[in-house]
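The structure's right below; bear with me while I get my questions together.
Incomplete set of chains, arranged as in the complex.
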Amino acid sequence: MASVKLIEYEEAGPEVRAVYDDIMATRGSAWVNNFWKALAVDPALLERTWTSVKQVMAPGALDPLTKEMLYVAVSATNGCGYCINSHTAAARAKGMTDAMLAELMAVVGMANETNRLVQGFQVELDAAFAEGGRKD
Amino acid sequence: MASVKLIEYEEAGPEVRAVYDDIMATRGSAWVNNFWKALAVDPALLERTWTSVKQVMAPGALDPLTKEMLYVAVSATNGCGYCINSHTAAARAKGMTDAMLAELMAVVGMANETNRLVQGFQVELDAAFAEGGRKD
Amino acid sequence: MASVKLIEYEEAGPEVRAVYDDIMATRGSAWVNNFWKALAVDPALLERTWTSVKQVMAPGALDPLTKEMLYVAVSATNGCGYCINSHTAAARAKGMTDAMLAELMAVVGMANETNRLVQGFQVELDAAFAEGGRKD
C-alpha cells in the first residue's frame, strides 16, 4: 500500500483531473494507473512527470516498442516490480512477443553479468572505444 | 589498470587463442579488447562468457542494434564506464545516430526516475498489469 | 518472512534485552521493530548496529528530521520496501508533511535521472567542481 493516499478522479482538483484526462486521451484508455494517483499528492510533480514521460515515449528516432523495451531493461536492472510489470504489459500491447521478451531478458542478464566482471577486474578502456566511438 | 594481468595473443595458450580467434572472426576485426584479455586469466571463464555473449547478441527475435542499445541502457543504469563506452561504440558501428543515442538516454533517465518514484511511494501494482499483461 | 528466527523479548538473553531496552528508552516506545529482532540472531551485530544508528541519527550538525529524510532518499534509491516504510513513518513522526515527502521524492527521482544521464553520456567533471568545491 502506497505511502501517500492515491487520489481518485472523483476527489481530484482541476489540475489533477486535467492530467488524468490527458493520460486517458493519449492512451485511449478509460482509467489511470496507481502510479499517477500517487504522484497526484503533488500536482506539480504529477504534471511535470507526465509531460516528460509523454514526450520521451513518443515516436522519434526510436520507435515506441523499442522505448518500452529499454524501459523494461532499466526496470529489471533496478528490480522495480511495479515498473517491470507495467512496462512489460505496455510492450506487449505494442507487439512484444514472448520470444522478444526472452531475448530482451537474455541481454539484460548478460549485460548485468559483464558489467560486474568489467568492474570486478577493473578493466581499463581500450583506446578504440574512447568517447563511445564518436567520430566528430 | 586491471586487477589481473591482461593476456596478449602471443603469450596465450591454445584454449585462449581459440577464443580470441573466434572473437576476431565473428567481428571481422584484427584485435581483441581488454575485457577478454582480463577474462583469459581463467580460460573456462573466457570461453563460457564469450560463447554466451555471442549467442545472446546474435540476430533473433530482436535485431543486433536493438540488443546493443539494451546493453547500453543496462550499462548506464549500472554506471559501468567501460561497458557504456564499448557498447555505445558497438551500437554506433551498427547504425545508432546521435539522435537515437539521445532518445535512448532520455528513456534510461526517465525510467531511473520513475523506478525510484514508484519505489519511494511504494505504489502497489494495478490488477491490469499483473503478470506483465500476459494472456496465456 | 525473515530468513532467521525473530527473537522476542521474552526469549532473549541479557545482551539482547539490554539493547531492546535501550531502543525502547531512546525512542520512548513500548516495542521493538522486526529489524532488530532479526539482528538479534547475532548479539554483537545487534549491539554494534544499534549503537551506530543511535549515534548517527542523533541531533548534530544536521537535525533529526533532515537525517530521516536522507535515510528515505537512500532507501528509495536502493528499493528497500521495509526501509522506505519505516523511515517514512519515522520522518512523519518528526514532522514531515505530505508536501515535504513529495518534494523529497521529486529530488530523489530527478537525482536518479540525472545520475544516469551523466554516466550514460560519460560526462567529464568541470574543473570548478573538483574536490566537491572544497576551499581548504
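So that you can tell them apart, the chains are marked A, B and C in the order they are listed, and the count of residues begins at 1 in each.
Everything that follows uses one rule, which is that contacts are C-beta pairs under 8 Å (C-beta built on N, C-alpha and C of every residue); 3 or more make two chains touch, one makes a residue touch a chain.
Keep in mind that what you see is a predicted model, and the values were worked out from it rather than measured.
Taken over the full complex in this file rather than the chains on view, the one protein sequence occurs as 6 copies, with 3 of them shown.
Operating definition for what follows: only the chains that are shown with their structure count from here on.
Computed centre separation for the pair chain A/chain C is 27 angstrom, with centres defined by C-alpha atoms.
Rounded to a whole number, the gap between the C-alpha centres of chain A and chain B is 19 angstrom. Shared contact sites, meaning residues of chain C that touch two or more other chains, fall at 79, 84-85, 105, 109, 122. Touching chain A in their complex are the following residues of chain B: 1-4, 31, 33-35, 38-39, 41, 49, 52-53, 56-57, 60-62, 66-67, 69-71, 73-75, 77-78, 80-90, 92-93, 97-104, 106-108, 110-126, 128-135. For chain C in complex with chain A, the touching residues are 79, 84-85, 88, 98-99, 101-103, 105-106, 109, 122.
Residues of chain C that touch chain B in their complex: 72, 76-77, 79, 81, 84-85, 104-105, 108-110, 112-117, 119-122.
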